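Here the complex is missing one protein chain, while the rest keep their positions.
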Amino acid sequence: MSVQKIVDRCQALYDDLDFNAVKEWKAKEEGRKAIGYMPVYVPREIIHAAGMLPVGVLGGGDQLEVIHGDAYYQSYICRIPRSTIELGVTGRLDCVDGMLFPSICDVIRNLSGMWKLLFKDKYVRYFDAPQTYDDNIGGKFYKQEMQELIEGLEELGGRKITDEDLNNSIAVYNENRNVIDELYAYRSKAPWKALTSEIYLLLRAGMVLPVEEHTELLREYLSAIEKEDRPVRDNCRVVLNGTFCEQPPLGLVKSIEMAGCYIVDDDFMLVTRWLQEDVPTTGDPVQNLADAFLHQSAETAAKYVDTEEAKGNFIVDSVKKYAAEGVVFAAPSFCDPALLDQPMLHTALNNNNIPFTAFQYAENSGQMQPIREQAGTFADSIKLWSA
Amino acid sequence: MNIKDQASTVAEKEDSMWKQKEMINENYELLSTANERGQKVASTFVPGNINELLMCFDFARNFPETNALQNAMRKKSGGMIMEAEKSGHSEDVCTYVKADLGMMMKGNKGPTGLPMPDPDLLMLSYTGCFTFMKWFELVREQYPQCETAMLHVPYQADGNITKNMRDYVVKQLKEDIIPTMERVSGVKFDIDRLREYMIQSQKAEDDLVYVLQSAKNKPSPIDAYFGGVYYIGPIFTAFRGTTAATDYYATLRKEIEARVAAGLGPITPEGVMKEEKYRIVVEGPPNWTHFREFWKMFYDEGAVVVASTYTKVGGVYDNGFRHDPQNPLESLADYCLGCYTNLNLPARTDMLEKYIEDYQADGLLINSIKSCNSFSAGQLLMLREVEQRTGKPAAFIETDLVDPRYFSPANVKNRLESYFQMISQKRDRAA
Partner (left out) sequence: MECYIGIDLGSTTTKAVVMDEDYNVLGRGITNSRSNYDIAAGVAKHEALIDTRFMLFRNAMKNVAALGDKYEIFMDELERNFRLEQYLEQLIDLDETCTKASENTRYTEWGSDLTEALAGVFKRVALEAPDLFAPGAQRKSDFFRDIAGSQYSTISEEVAKEADTPFDVLLNIYDRSIIDVENRIYTETTNQNLMRALDRTLVNLPDLAPVADEVRTEVQKVLGIDLEETYVIGTGYGRARLPFSKDHIRSEILCHGLGAHIMYNDTRTVLDIGGQDTKAIQVDKDGIVESFQMNDRCAAGCGRYLGYIADEMNVGLHELGPIAMESTRKVRINSTCTVFAGAELRDRLSLGENRSDILAGLHRAIILRAMSILSRSGGVHDQFTFTGGVANNEAAVSALRELIKENYGDVTINIDPDSIYTGALGGSTFARRAVEGIPTEAVA
């Protein structure tokens, strides 16, 4: 498949607010079930092991007209829960048999209870994650959390989930993570080829496609892009941060690129890259997933950093790892985690003489002009500095 | 009411109020000299605070939320928030946090004008509010030497406390929090000391519950929101477990008992409320910058709040929970897990429905607070649910905790009066 074809396919999946890909998957076999999950991380391996399709629910983007969803929220609350409710009450999420709400912030946490009140016939679970990382304390709690999820899905699916199932699923996701790592490495090497607007769409496709198919699609892209001839532009290299929950409109990603910035690292759909090493595929799978979560997981504003020295290191490391020249903070308006965290990340960057710029967006932002201008000015200033 | 009654009312009011004021002032004095006296200082949050445990290690206790609201009532929070925003904090986020950071930036003088101490321990009880975690990460930046102890209290997602949750909290207390406190304070943990404090807590909790439930009387002798925030003051903060708090609640209870016996309504800043026209249940914290003005909009219309959820943020006691000296750590865990904002939305909705019935209220009012997503996200659904289940009218207003820019008196008054008139219109018709 050509790059264009792959991207078109992903774009179609992205544009489809009715989750037809999920419906098609379910229709292929009697009794298939799908489980929706919100950002930032759930162990999709468990859903997969239950024979179900994990479906990333990331709000309604800039094409969904939100009417009823707005009725549930005050103007000072971010957009993603409104559009998610809109998707729910308009029946677009009827194809998911359950919803997982990971611990990320109070808004998503409360949304779990709202879902219970609004959709009484669905499996709804708030998926708590420990904020303490001692194996014996947080690890124990987390294992039990996963155990409860396993039991819940066993009941829903009417079948046992064995260790073997789990280990197989872990292997499948290890593979997916490896390809995504390759993709990120490739983009860093040739950002003029692997455009972030395409990478974004590729990752979005992974929210609704079966993981095996997604992995295959990513491989095809990697081989197709290699052959693609695209012009190198005089862009600066930036890390994008703050987009881990409510999604930026695709126009925003494009605007940043058009303004002269190559995005070489980002925090889109962290669920795909949360576990940073391969999870062992033998032994106790729940233990292995817990170990990976506690000791090898990505960092984001929704996660507690237990020492002052470690605060903000991840973003400095990312700048170094990807040879970036600066950081673009794009946070959703009213996003507590991102906005409360940002001043501390600014400090870390300042301490390391890394330039940054910051703006806010909403998933349905229509105006890109100010963002283009700001990102453009930032890119120019970086070039000026490095010259 | 005759003159004698009036006089005794005023005297009663002053007794418990005065006592509380003294306690608060004393605590600020204690805090201001703690560093030089060598007393260790712990900063911590109201919901899920483990005050009795901190007392076991002789920590002076500082509550940044209380500082922020005290500053707001003294009209000082606005400048502090602006200061924090000037230094790069977003307009969109919690103003408690910004008021606290702003206070530090402006010389770190507390609400009473006394200097605030450097903390030795940031006791981060992550209970029912995500922002707490970021708050202390931000404070920690200012005090790099200070240790932070994280007590992660899991959310009651399915409306009950599971064994896993309780074990997790107890384990954190035993293996992490207590050893950290020992290390920072140099005091060895003595569980019997904890038990002693909890005996005091229990007594105070019994009296508090009596006071809050006295609002079931008609007329209600208390306002369970505007008055209620005073009643919860000591037990939600540095005083739970102290004999001072126990004394305060015993005194308060006697006062309320006398009011019930005399058939009196609540005391307002302008004297005893005369006619109880509306009995309201309120969800959400109050606004602190215009506290008096806000309250007046209620008592001028004869509206009394008979139950509120805000008075449960530092512990839900009216469901029977008490600190238990027999199982001190387990009961601390249950206390933390049970705080109001750690309950899921269905549980909060049930609670409101029950309050409307138990307290024979005319309806539900939600004061939606911009700063507090933990409270606010989902309130409009709760409103709809409660309205449907009880058939009682509900209304919605918006204010903020300590940001004076976000309190629009005309707007709030307009809605409140519309609401009260709607109740009265419906009632007239039913009659």
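Note that the chains are named A and B in the order they appear, and that numbering of residues resets to 1 at the start of each chain.
Just so it is clear, contacts are C-beta pairs under 8 Å (C-beta built on N, C-alpha and C of every residue); 3 or more make two chains touch, one makes a residue touch a chain.
Owing to the predicted nature of the structure, the values given are computational and were not obtained by experimental measurement.
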*For the chain omitted from this view, which of the shown chains does it touch?*
A, B
*asked:* Touching the hidden chain in the complete assembly: which of B:Tyr210, B:Phe321 or B:Phe396 does that?
replied: B:Phe396
*Give the residue, chosen from B:Asn108, B:Thr243, B:Asn319 or B:Gln425, that touches the chain omitted from the document.*
B:Gln425
*Looking beyond the chains shown, say which of A:Gln74, A:Asn174, A:Thr281 or A:Ser381 touches the absent one.*
A:Gln74
*What residue numbers in chain B mark contact with the hidden partner chain?*
380, 384, 387, 393-396, 398, 406, 408-411, 413-415, 417-418, 421-422, 425-426, 428-429
*Given the full complex, what residues of chain A touch the hidden partner chain?*
62-63, 65-72, 74-75, 362, 364-370
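By our rule, only the chains that are shown with their structure count from here on.
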*asked:* Give the list of chain A residues in touch with chain B in this complex.
replied: 71-74, 76-77, 81, 103, 105-107, 109-114, 116-118, 125-126, 128, 130-132, 134, 136-138, 140-141, 144-145, 148, 301-302, 304-308, 311, 331, 333-337, 339-344, 346-347, 360
*Considering the complex alone, what residue numbers of chain B touch chain A?*
87-90, 92-94, 97, 126, 129-131, 133-135, 137-138, 140-141, 144, 148, 150, 152, 154-155, 157-158, 164-165, 167-168, 171-172, 175-176, 344-349, 368, 370, 373-374, 376-381, 385, 398
